[in-house]
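Everything on this sheet refers to the single structure shown next.
Every protein chain of the complex appears in place save one, which is left out.
Labels for the chains are A, B and C, by order of writing; each one numbers its residues from 1.
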Amino acid sequence: MENILEELVERNRYLTSRGKVADYIPELAKADSKALGICIIDLNGQVYKSGNCNDRFTMQSISKVVNLICALEDNPLDKLLSKISFEPTADGFNSITSLETKNANKPLNPMINSGAIVTVSMLNGNTGKEKYERALEIFKKMTDNEDLKLNQDVYKSEKATASRNRALAYYMHSTGIIDGDVEDILEAYFKLCSLEINCIDIANIGAVLANDGISPITGEVITTPQIAKTVKAIMSTCGMYDASGSVAVNIGIPSKSGVGGGIMSSVPRKMGIGIFGPALDPKGNSIAGLKLLSDISKTFDLGIY
Amino acid sequence: MENILEELVERNRYLTSRGKVADYIPELAKADSKALGICIIDLNGQVYKSGNCNDRFTMQSISKVVNLICALEDNPLDKLLSKISFEPTADGFNSITSLETKNANKPLNPMINSGAIVTVSMLNGNTGKEKYERALEIFKKMTDNEDLKLNQDVYKSEKATASRNRALAYYMHSTGIIDGDVEDILEAYFKLCSLEINCIDIANIGAVLANDGISPITGEVITTPQIAKTVKAIMSTCGMYDASGSVAVNIGIPSKSGVGGGIMSSVPRKMGIGIFGPALDPKGNSIAGLKLLSDISKTFDLGIY
Amino acid sequence: MENILEELVERNRYLTSRGKVADYIPELAKADSKALGICIIDLNGQVYKSGNCNDRFTMQSISKVVNLICALEDNPLDKLLSKISFEPTADGFNSITSLETKNANKPLNPMINSGAIVTVSMLNGNTGKEKYERALEIFKKMTDNEDLKLNQDVYKSEKATASRNRALAYYMHSTGIIDGDVEDILEAYFKLCSLEINCIDIANIGAVLANDGISPITGEVITTPQIAKTVKAIMSTCGMYDASGSVAVNIGIPSKSGVGGGIMSSVPRKMGIGIFGPALDPKGNSIAGLKLLSDISKTFDLGIY
Partner (left out) sequence: MENILEELVERNRYLTSRGKVADYIPELAKADSKALGICIIDLNGQVYKSGNCNDRFTMQSISKVVNLICALEDNPLDKLLSKISFEPTADGFNSITSLETKNANKPLNPMINSGAIVTVSMLNGNTGKEKYERALEIFKKMTDNEDLKLNQDVYKSEKATASRNRALAYYMHSTGIIDGDVEDILEAYFKLCSLEINCIDIANIGAVLANDGISPITGEVITTPQIAKTVKAIMSTCGMYDASGSVAVNIGIPSKSGVGGGIMSSVPRKMGIGIFGPALDPKGNSIAGLKLLSDISKTFDLGIY
């Protein structure tokens, strides 16, 4: 298995030169654009690795998946659905238009920025700090990584250059979708985006989801089958920015990407996959990572459709 | 199996009273609002039926799936993707706004009206009549029904009350997305919407897709595995109007509904499902049919996520 | 006076080389791009001319003003306002988005294409032909030109390349804003756009409006002061496509332009101005004509603000 992974990683590494590392914050621009790595964890807890699988990067949008798990744990579904929908959208991940014109001001889904900010606002805890700590607990379990930590430089950068996210959050505050202190909630959101991980950490997330909520490594029950299925369904329809539809067609594996270069995938009843490749395509997905995932899907016939 | 179906149909029939039969054309308004029926065809070609499974109704939007199969057969993928995308959208099925404001005037996917009209425009054939006949060939194979016929009354009604679809088609003609005679193409589109079917016919469509393009009844190779997978992926992300996301979460089976009351579902590698229940919910999906599908998904653990 | 006009025309003629003649229909592309002409008619019926003031061109969007006068004559105001508003918009003249998303599907004003098509639909007459003839009556009076005629070539071109206008009209038919036969109404609309005029004709329109409805040449009462004021107000806020605001700021004279190269202006209580210059700026207004109008406004202190 690792031999095949090795071959697929090296065969696709040249694609990294066709993408561009995210540079909207200086810290992200420092990533090694040539990196490409992968980790697969199957339901027996077997771990397969290749390439830059120990390189560290930040969660970014992959955190939205764990935030959602946490919000589903912390809220009755009806309450959550009063603030957010689970519908895919063709609008960009940081679009504000649909908050004004559609869906009674509710974000369309938890995988776009507006939706993820609402999700964080609904976590247990009275303050942003408490919400962050509540989520961190689940993040540590999902990644099977007790040492999960904030990248302080990225966090500070995120916070300092966050006008667009502030606009989304204040807009939602003005329409009653977000309650509480906006800056406080944003702080928790930025922190969760700035958690530092590697491929193995996110392969773990994918594996827990693939195994319907139970860690295949520790055997711990982390969430319910219902929540795991919900999250995988939303990853499938909304997880890859406005390429979600074509990823479903071409790859067919529930996945969530982040501009840090990560892709976290979950093959139901089979395995979790973590990929890292910080050179991005124009839609914000890891350019070599996406091709690597596609090759893996075809090689092992992993598509769910 | 039929006993279980029988029980599930009768348990959910009361829901028909909470929906409303489509009435935008008089012919549809004549449907029996209490009807609820189902047919399941597994990959061994076994057929299970219950309720109003022989009632006849018209394809309506379910035809979009077969149109897409046909267009994928008739065109190189690149050519098709130059006119249409495969991305889900939160806009309504007959929205015109996104044609003006997004995606370079291309319809976002083939499951919304604009996309389906483009799909028909790309079928083999020089005239609308030829395109219709070309598609009809595939429709007959997919439904395993040589006698498939147009409901003339519905067709005439569709054609006479089609200002919104005309607006979409002329708009796309003005931006170069549709070539050729608009009225001619619309005629083919309306005819394909007006094909008369029953639950068994659409269960066949679902079964062929589930079986990666081969009819489990006749063994005939109707389309390629690649096309079957593509279509199922698009049904999953875009098939249930703007409830596609919540259907993925709650049911998890690739499905396409029509305002005639049909739901065509395909459980990959397992079965095709055809449901009929003309009382619709506000989003245009069969209200009792959707609950019936959800119960079946849970009872037989059919969700793909 | 004619000396000053002469000088201003020649001083601005070089600007024609910076614009582009409309070419969306072949007939318009034949216009002499170097042409620039003007006619002013004051309230004493005095006529001043300079440059290419006898060149013939088609009304195009200038017809929207006369259509509106006619619709205001033929309908109670309330009835008209149930189908259309009088509000300016930043959307393009042929935008369809706002019909779907704003103002209860009503066109925002009669100076954009959707609004002008509704306006024509509300003219007296049971058929498109009757509506056209009804309007033609008013067009002849407003231009003081009994010989006003259709340019058949332009009309045929308009009709043959009208997919965008068809989209607007069918959309409005689908929402109940337009009643009756869409093609029939469009035919009347295209004919009125294709009336052939010169600068003198449109200076007459401006002069009648400036004189609150009475022709300063013949003394005939053509419309009411109320209608004349309404029309001038709408020209001021909506007349120059999405440059209406900056024309108000820079020139300050109620005006309506057409892609045939005409600008019809009305200085309340002072004069009508007709300008012809078919080389257009990117917003669809005569590029040299607009500068000429600005110079005239400044020279004679004609701004109304």
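Just so we're on the same page, a contact is a pair of C-beta atoms (placed from the backbone, for glycine too) under 8 Å apart; a residue touches a chain by one contact, two chains touch by 3 or more.
Keep in mind it's a predicted model, so treat the numbers as computed, not measured.
S.K.: The chain left out touches which of the shown chains?
M.R.: Within the full complex, the chain left out of view touches A, C.
S.K.: So which of C:55, C:91, C:144 or C:201 would be touching the chain we can't see?
M.R.: C:91
S.K.: I'm checking contacts with the chain that's been left out. Which of C:128, C:254 or C:277 qualifies?
M.R.: Answer from the full complex: C:254 touches the omitted chain.
S.K.: Which candidate, C:136, C:193, C:238 or C:280, sits in contact with the chain we can't see?
M.R.: Per the contact definition at the top, the residue touching the missing chain is C:238.
S.K.: Which residue among B:33, B:101 or B:224 touches the omitted chain?
M.R.: The one listed residue touching the chain not shown is B:101.
S.K.: Extract the touching residues of chain C with respect to the undisplayed chain.
M.R.: 85-91, 98, 102-103, 108-109, 229-230, 232-234, 236-238, 242-246, 248-249, 252, 254, 268, 303-305
S.K.: Can you list where chain A touches the absent chain?
M.R.: Touching the chain left out of view, chain A contributes residues 95-97, 99-101, 163-164, 166-171, 173-174, 182.
As a convention for this text, only the chains that are shown with their structure count from here on.
S.K.: Make each chain a node and each touching pair an edge, then name the shape: line, ring, star, complete, other.
M.R.: Topology of the interface graph: linear, an open chain of contacts.
S.K.: State which chain is most central when centres are taken as means of Cα atoms.
M.R.: Taking the mean of C-alpha atoms per chain, the most central one is B.
S.K.: Could you pull out the chain whose C-alpha mean position is farthest off from that of chain A?
M.R.: The chain farthest from chain A, judged by C-alpha centres, is C.
S.K.: Counting only Cα atoms for the centres, state how far chain A is from chain C in Å.
M.R.: 55
S.K.: Approximately how many whole Å separate the CA-defined centres of chain A and chain B?
M.R.: Each chain reduced to its C-alpha mean, chain A and chain B end up 32 Å apart.
S.K.: Taking each residue of chain B in turn, which ones touch at least two of the other chains?
M.R.: Answer for chain B, listing residues that touch two or more other chains: there are none.
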